[in-house]
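My questions all concern the structure below.
A protein chain is absent from this complex, but the other protein chains hold their places.
Each chain gets a letter, A and B, in the order it is written, and its residues are counted from 1.
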Amino acid sequence: MDEILAKSAQSSAPALWVGAAFAVSFGLVVAGSLGAALLKNLLHAVLFLALALLGVAGLFLMLSSTFLFVVQILVYVGGVVILLIFGVMLTSKMAQPDIPPRNRQTLAAALLALLLFCATAYVLTTHPWMVSAEPPAVPVAEIGVGLLQKYVLPFEIVSVVLLVAMVGAIVLARREPESK
Amino acid sequence: MAEYLGVVIFLALVGIVAGGGLLVSNLFGPRNPTPEKLIPYECGVDPVGSAKERHPVKFYLVAILFLLFDIEFLFLVILAIMFASPQLPLTRGLLFFELLAFLSILGAGFFYIWRKGALEWD
Partner (left out) sequence: MVGASELWQQMRYLMPEGLLLCAGLVILLFDLVVKKGRSLYPLAMLATAGAAALALLPLESSEPLFFGMIQSDAFARYFKVFSALAGFLVVLMSMDYKPLPARFVGEYLGILVLALAAIMLLAESTNLLMIFLSLEFLSLSSYILVGFLRNDKKSKEASLKYFLFGAMCTAVMLYGFALLYGASGSLDLPAIKAAFANRQNTPLTCLAMLFILAGFGFKVAMVPFHAWVPDAYEGAPTPITAFLSVGSKAGGFAVLLRVFFTVFPGLDYHPYWLAVVGVLAVFTMTVGNVIACSQDNLKRLLGYSSIAQAGYVLLGFVVMDGRFTQPAVMIYLLAYLFMNLGAFVVVIVIANTTGQEEIDDLAGLSERSPLLAWSMFIFLLSLAGVPPLGGWIGKYYIFATLVKGYLEGLSGGNLMLWFAVALAVNSVIAAYYYFRIVKAMFFEHARERMARPVVGGPLLTALYVSLILTFAVGLWPQPFLNWVSRMALPLL
């Protein structure tokens, strides 16, 4: 947050606008995550997750990562959330919205999460970060060059990983043809 | 950031028009409910049951495959934009082989799901 605000002080946009945009994105992420974690109706939880993912997209936009912004909306909001909705719709408990998101370990989990949050918050606020004045806006063409040069090995491996994912989807999710 | 102001105004207008339409008709519209009006609208046919029933796993498979092709497509978009830029930093032969490897592995995946019949609905 400091980083984004510090950046806004130097960029052309008024700090108020940036602050408001950050508040909206941040609010979406927090509200969406809380809804996704706490709501009893699974479908509603998924829709709240979509909100949180939209909020993340907003954060990408504020950091000048326009390409990631598009990817976030296209893949996560448009793909992953749809996948999750189908996933919810094929569960048999769909008609009964009462699936309590809590169990007897709620208190312990909440305490642990709080502890982790405090530790992370402490570290993040005390670490001397190197703050850049302006987030580097990377043109998409440069990402392409990176993919084929510095990141060529991961790029090729990704294609194999996607292939494995496809094969896995067929093996695990495809129903056997009836007549065989 | 300032260049997105138009988008913000647009989004705000969308919200106002959509939400306002609902709000205004809710406030001032006549209300005369009958049982027929309250049932879900399904092209004039009476609903046969709850919409909240289980859906076949086929939808899920389609969604997974959509997602995977979506990601592949994004990689290709990046590369297409890169090719449009005037200066390529790599030799053409190398580019050709890198892309050939990437695309042929993905092509193998496509061939696989095609032969397995996952693209057919039944």
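What we mean here is this: a contact is a pair of C-beta atoms (placed from the backbone, for glycine too) under 8 Å apart; a residue touches a chain by one contact, two chains touch by 3 or more.
Source: prediction; values computed, not measured.
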Quiz item: Of the residues A:15, A:47, A:68 or A:165, which one touches the chain left out of the display?
Solution: A:165
Quiz item: Which residue among B:76, B:90 or B:103 touches the omitted chain?
Solution: B:90
Quiz prompt | Residues of chain A in contact with the chain not shown | solution = 119-120, 122-123, 126-127, 129-130, 149-154, 157-158, 160-161, 163-165, 167-168, 170-172
Exercise. Provide the residue numbers of chain B that touch the chain removed from this figure.
Key: 89-91, 93-94, 97, 105, 108, 111-112, 115-116
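Simple rule for what comes next: only the chains that are shown with their structure count from here on.
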Exercise. Express in whole angstrom the distance between the two chain centres, defined as the mean CA positions of chain A and chain B.
Key: 17
Practice problem: Please give the residue numbers of chain B that touch chain A in the complex, ascending. | Solution: 1-2, 4-5, 8, 50, 52-61, 63-68, 70-72, 74-75, 77-79, 81-85, 88-90, 94-95, 98-99, 101-102, 105-106, 108-109, 112-113, 116-118
Quiz item: Which residues of chain A touch chain B in the complex?
Solution: 8, 11-13, 17-18, 21, 61-62, 67, 71, 74-75, 78-80, 82-83, 86-87, 89-92, 94-95, 140-141, 143-145, 147-149, 152, 155-156, 158-160, 162-163, 165-167, 169-170, 173-175, 177
